[in-house]
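One structure is given here, and the rest of the page talks about it.
A single protein chain has been omitted; all remaining protein chains appear in their positions.
Take a look at chain A:
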Amino acid sequence: MKRPLHRLLTGAALATGLAVAVASCGFGSNDSADSDTTINFLAPVYSDGATGTKALWDGIIADFERQNPGLKVNLQLESWNSINDVVRTKLQSPSTTPDILNIDAYASFAGDGMLYPAAEVVSPQVLADIQPGFAKNASLDGTQYALPLFASTRTLFYNTDLFARAGVAAPPKTWSELTEAAAKIQALGDGVSGYGLPLGSEEAQGETSIWTFGAGGDWSNGGDITVDTPANLEGVRAMRTLIDANATQPNPGATDRKDVINAFIQGKVGMIEGLPPTIGQIAAKNPELKYATAPSPTKSGQPVTLGVADHLMAFKKDGRKTETIKKFLDHFYSASVYANFVKHEGFIPITQSGAAELAQDPVTKAFAATLPVAKFYPSNNPKWAAAQGAIRQQMGTIAQGADPAQVLARIQEAAK
């Protein structure tokens, strides 16, 4: 009687201990239903609501499954805040690694040989349909590994009411015009800021790039990360000038991008660098706002802006799902499906057929001019991630009085 009981107890304790050990370290845990005809698809949420990202993908997947009986797509959506953590956890084991992933950066996966080359997972027509600049930006050492999903560039949004009240006639083309206009708007008082400068840790690299690119700077020379260069310094100094002129919202070093966009929508800011979805947000939250868009001001007035593309990528794993993945991606990139998706998310299409279909869309109209002058982050440089993190952390300190040259030197050091 005694022995079996204590064996049972020991056994139970052992099992508990093991379960605790396994669970506490996040090993194990399979995603359900993993077969050759089932794709696990992990994507971030771009927009909420009845016509948001989830509804769009659900519709696309339902259509696809109707047209291809027997094939199945499991969709998992995550917020942008958590998707990097989810990806990190899932990549720990092949059984949980998604087959298709939608995220911004692809280079580290491609560099580790985990991705299919794009040519193996979409038909040649789709590949040829992608705008060349974006295809190049999705390539590593000459091989395209990722499929650009859609593009986002920046352009100057300005409040025409505030411009009229402050007596500014036209949108600024150069930095000196920008500083002057911003100072005039700030002088209106009443909690109104001239220019919304988001250098908080959310996305400081975006705003900074618009300024450094505007001085002819770049984050890479093709091989190395180049942060600490005279041109970049000029761009950062120009931001500092604007801060010192007291023509921005208070505490730019702690302001996130979403804060300045919201303040602009409420009519509290004269100018911001806006994104394609900003147009939709204004229409939804404050359709009364009187605003217009103009090319981003630069040092010389020659337009240049920041371009960002998010990507779809397919993980190779054991290579048995190639056909299923290809069918799904071809379905997604077909002109009508793709155009509908991009239109509802409010971004810019990157396929030629999609652009033709959306020629009359207000977002595409406002941003079409920015595409040819868009410059990208060097996202296929493995050291860019570290540099980008350092820019996010450090750039805002110029608003706390740090010396721009020192800040750039420190970021360069971080990207070593």
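General remarks:
One rule holds in what follows: contacts are C-beta pairs under 8 Å (C-beta built on N, C-alpha and C of every residue); 3 or more make two chains touch, one makes a residue touch a chain; residues count from 1.
What we mean here is this: contacts and distances are computed from a predicted model.
With the options "Carbohydrate ABC transporter membrane protein 1 (CUT1 family)", "Tryptophan synthase beta chain", "Na(+)-translocating NADH-quinone reductase subunit D" or "Septum site-determining protein MinD" in hand, the undepicted chain maps to the protein name "Carbohydrate ABC transporter membrane protein 1 (CUT1 family)" (source: UniProt).
Check A:T160, A:N251 or A:N340 against the missing chain and you find that the one touching it is A:N251. Within the complete assembly, A:L91 is the residue of A:L91, A:A245, A:L289 or A:V373 that touches the hidden chain. Contact with the chain not shown here comes from a single listed residue; of A:I39, A:L199, A:I279 or A:V342, that residue is A:L199. Residue positions on chain A in contact with the hidden chain: 6, 9-10, 12-14, 16-18, 20-21, 24-25, 84, 87-89, 91-92, 108-109, 112, 191, 199-202, 204, 250-251, 253-256, 263, 268, 385-386, 389-390, 392-397, 399-400, 402, 410, 414, in rising order.
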